[in-house]
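Omission of a single protein chain aside, the complex is shown with its protein chains in their original locations.
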Amino acid sequence: MLSFESDYIEGAHPKILERLIETNMEQLPGYGNDPYCRSAAEKIKAACACPGAEVFFLTGGTQTNMTVIDALLSPCEGVVAADTGHVSVHEAGAIEFTGHKVLTLPGEDGKIEAETLEEYLRTFFEDENHEHMVFPGAVYISHPTEYGTLYTKNELKGISRVCTTYGIPLYLDGARLGYGLAADGTDVTLPDIAKVCDAFYIGGTKVGALCGEAVVFTKKAPAHFMTRMKQHGALLAKGRLIGIQFDVLFTDGLYLEISRHAIAMAAVLKDAFRAKGYSFYLDSPTNQIFIVLDNRKMKELAENAAFSFWEKADEEHTVVRFATSWATKRENVDALIRLL
Amino acid sequence: MLSFESDYIEGAHPKILERLIETNMEQLPGYGNDPYCRSAAEKIKAACACPGAEVFFLTGGTQTNMTVIDALLSPCEGVVAADTGHVSVHEAGAIEFTGHKVLTLPGEDGKIEAETLEEYLRTFFEDENHEHMVFPGAVYISHPTEYGTLYTKNELKGISRVCTTYGIPLYLDGARLGYGLAADGTDVTLPDIAKVCDAFYIGGTKVGALCGEAVVFTKKAPAHFMTRMKQHGALLAKGRLIGIQFDVLFTDGLYLEISRHAIAMAAVLKDAFRAKGYSFYLDSPTNQIFIVLDNRKMKELAENAAFSFWEKADEEHTVVRFATSWATKRENVDALIRLL
Amino acid sequence: MLSFESDYIEGAHPKILERLIETNMEQLPGYGNDPYCRSAAEKIKAACACPGAEVFFLTGGTQTNMTVIDALLSPCEGVVAADTGHVSVHEAGAIEFTGHKVLTLPGEDGKIEAETLEEYLRTFFEDENHEHMVFPGAVYISHPTEYGTLYTKNELKGISRVCTTYGIPLYLDGARLGYGLAADGTDVTLPDIAKVCDAFYIGGTKVGALCGEAVVFTKKAPAHFMTRMKQHGALLAKGRLIGIQFDVLFTDGLYLEISRHAIAMAAVLKDAFRAKGYSFYLDSPTNQIFIVLDNRKMKELAENAAFSFWEKADEEHTVVRFATSWATKRENVDALIRLL
Partner (left out) sequence: MLSFESDYIEGAHPKILERLIETNMEQLPGYGNDPYCRSAAEKIKAACACPGAEVFFLTGGTQTNMTVIDALLSPCEGVVAADTGHVSVHEAGAIEFTGHKVLTLPGEDGKIEAETLEEYLRTFFEDENHEHMVFPGAVYISHPTEYGTLYTKNELKGISRVCTTYGIPLYLDGARLGYGLAADGTDVTLPDIAKVCDAFYIGGTKVGALCGEAVVFTKKAPAHFMTRMKQHGALLAKGRLIGIQFDVLFTDGLYLEISRHAIAMAAVLKDAFRAKGYSFYLDSPTNQIFIVLDNRKMKELAENAAFSFWEKADEEHTVVRFATSWATKRENVDALIRLL
């Protein structure tokens, strides 16, 4: 069975495993106070061209979103997000579990627009009843979005400008950040992201790591952030596990290099879909490909390949997703193409 | 200054004050265990034709919604509501404060439709990823809605049928329930509501009381509901304060009688608006009247009358609300009409 | 049946009811923005000799404690309290419901000592693991305590000094504050309390009001406190209900005057207990009297008088509480004495 079901179906990049073995018997302090976490943080700060940043390592995406957003918000604030945002739909209410509302804006292929955000904020503060409502306290965007789409540098600057005007921090969910940075045609770099965001995370789980996300606070971390992590069950005793992984991923540009591979594999696959006349649900420049399949064809394909259900298009068609990753083998892409 | 700003600008119905005075020095147990709370509960159960109900008294609407909804939901569930629902917009995130998400459906003049609800629930449970999402655990409707509109008996039955099919309790916010029951043309009675809902509250604050809402669980109250009230800061030491008020309101049909007065005053006012060519924002059969005013006219009127801002219609027009209540004086209505 | 069960068994002081009637049909804005709330706040600030204070009105004690403490704490902080403190034992976990721990110190007749507090705080910050623990973020004391005991001015100053040293706000629960201020021999005045505390509340429910507590932030209220109140279900639509009551209580010294009556009645009763050889559980200078009763005597008394169970002393004796209040009638005290 060929699997294109998601970008977290394999283990870790081999260099990570090697390094875990090399360092395995070193005796290191816990809770992220080891030299590998420090080294990884330094490399990330350098890659972000943001020497004043503070970096923390958490285990997974939902955990990271809920811990960071809770720390950015004051208690009567909520987080603004696209209605399709991961925090809004697919995190089992983890944000609300911490007591905060997700304030949704209509998204366009997973993205929000600076104008929509500005209009929302202006209307909110103009509303005479706004003290009876949830204050917008942070803005959440994902890049790539849940639909694999990307912001342009200008779009990010626009959103950032609105956030600055209203004094509201901007937070970017980079679960698949590598695939965004490596995409063809993007003009957004890691330093650009560090410049426009107050906080963001660099995804490891979906980009080469066994687990782990690196949170970057570009200015200053919220007070007692380590204690907040502990309180959310997000502080790993053997912090080294994530520190070592990011240390490897940010050595000699490995993170971007393996991301580029996923993009290249996706390009091959997209060309094949196009050549064979398949209908794209939307145009994604990253590692996720959304195709509208005839239900009969879907069943047929499913016998030999795994992909993921996205949504029903109509009675006879279904939107499905194929994902490539750092680990996707060319031979599997070719085999899939032969099935199309 | 004439005030039509809301339905909670006066104190209490005089009969309530009389009764508070008569009973003032009686020595009564606290926390709702007094004979007036019991008597009020019995009268409410009779008015609802629901002898098996359990009745509790809370202080205000937001408090009631947050306490009841939190008690109806299990921890990974959220409450389904219209996007314009009070719990969704105007309660400062009190539902999220208790850890639950408000799952919004598009509302039509404040109402949700059985079909929309059914479609939402079906889609949710069909979604292969629904275990990563917030489960719908209760349905919230308001009657009258925030726009003063009403459900028909058939509409309520439709929603109730969907809830029953999916095993999800139906909760009705009756902050202005009296004005709904007393409206011209409605076919919905209090026993009808008790029949379709698992829980609802009969609003006191806006219908003749100083404060207080009566929660009716038509089948069985959630376990340890009194302790839950305490935990939410919603248990009054002198429970008698609310018990006595509802005992008066449900004696000799006072609750409906004073509600009818508000409807009658609203009718006079609506006729005048219509006669003078004003434009209605929507057609509300209850005590709230939504008018689209030219901004100049709005300023002029505001010099002698208070009403409430609802939303901007366009650059030159504004939607405003005029509310009548049990306490509205005919002479004030006439005075307002002279200003139109 | 004579009742000495608690200090909230009657309604309100007659002057309050009179004023509710006089003002009943005035049309006033909601949510505490009416002239009576403003007037009450001014009178309270004057009585506290604290012109810079901010005053808010909430409905009951548990609600007030949970709302204020949650607003004083940052998310990884807890509140320090005596192990017998009301917030620790008798509020159904309302503090924990808002996400915060109650950090308990051993109490002495309901009081904590400055030395114990200082030792606790010093040890906490010296502990190398304190970032894995709950930070102390506020100190809670009650005055009178749950045992009717009082702090001296010096004791309060001592606690306040420790709080200042550690930069931790001091919050005083004054559910029965009037009875503390009116007690014989106390050297603590309302301005003293305003001077040592960052926040405290003046209890209304147990001292003459139908409901209501007045929160005083002596320096500055937490940001958006009104929205926090709403979020906790603690914002009354008809804020006037509490504003009017406190306006009356703080006119012409009524609050202290009626408190003195409760103290006088308690003195008569204590003298009788003493004269008849009853054994006191502890010596309380305020309106609560704790007596150790032989179980047989307890049953006998209970036939004609209500009092409240406190705790089992041993197999044959029980600690019970008799409470007087602003409403206690001398004739009832005499009748009770005849039963002893």
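Order of writing sets the chain letters: A, B and C. Residues in each chain are counted from 1.
Operating definition for what follows: a residue touches a chain if its C-beta (ideal position, glycine included) is under 8 Å from a C-beta of that chain, and two chains touch if they have at least 3 such contacts.
Keep in mind that this is a model prediction, so the values were computed, not measured.
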Quiz item: Among C:Val134, C:Cys197, C:Val216 or C:Leu293, which residue is in contact with the omitted chain in the full complex?
Solution: C:Val134
Quiz item: Considering the whole complex, which of C:Ala53, C:Ala92 or C:Val207 touches the chain not shown?
Solution: C:Ala92
Quiz item: Hey, which of A:Ser142, A:Thr205, A:Ser259 or A:Thr324 is the one touching the hidden chain?
Solution: A:Thr205
Practice problem: May I ask you to list the residues on chain A that touch the chain which is not drawn? | Solution: 1, 3, 5-6, 8-12, 14, 17, 20-21, 23-30, 59-64, 66-67, 91-94, 97, 205-206, 210-211, 227-228, 230-238, 240-241, 306, 327
Practice problem: Using the touch rule from the top, list residues of chain B that touch the missing partner. | Solution: 70-71, 74-76, 99, 131-132, 135, 223-224, 226-228, 230-231
Quiz prompt | For chain C, the residues touching the chain missing from this view | solution = 76, 78, 89-93, 96-97, 99-102, 126, 128-129, 131-134, 309, 311-312
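We adopt the following convention: only the chains that are shown with their structure count from here on.
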Quiz item: Which chain has its C-alpha centre farthest away from the C-alpha centre of chain B?
Solution: A
Exercise. Please compute the C-alpha centroid of chain B, do the same for chain C, then give the distance between them in whole Å.
Key: 33
Quiz item: When the centre of a chain is set as the mean of its C-alpha atoms, what distance in Å lies between chain A and chain C?
Solution: 50
Exercise. Return the residues of chain B touching two or more other chains; collapse runs of consecutive numbers into ranges.
Key: 91-93, 97
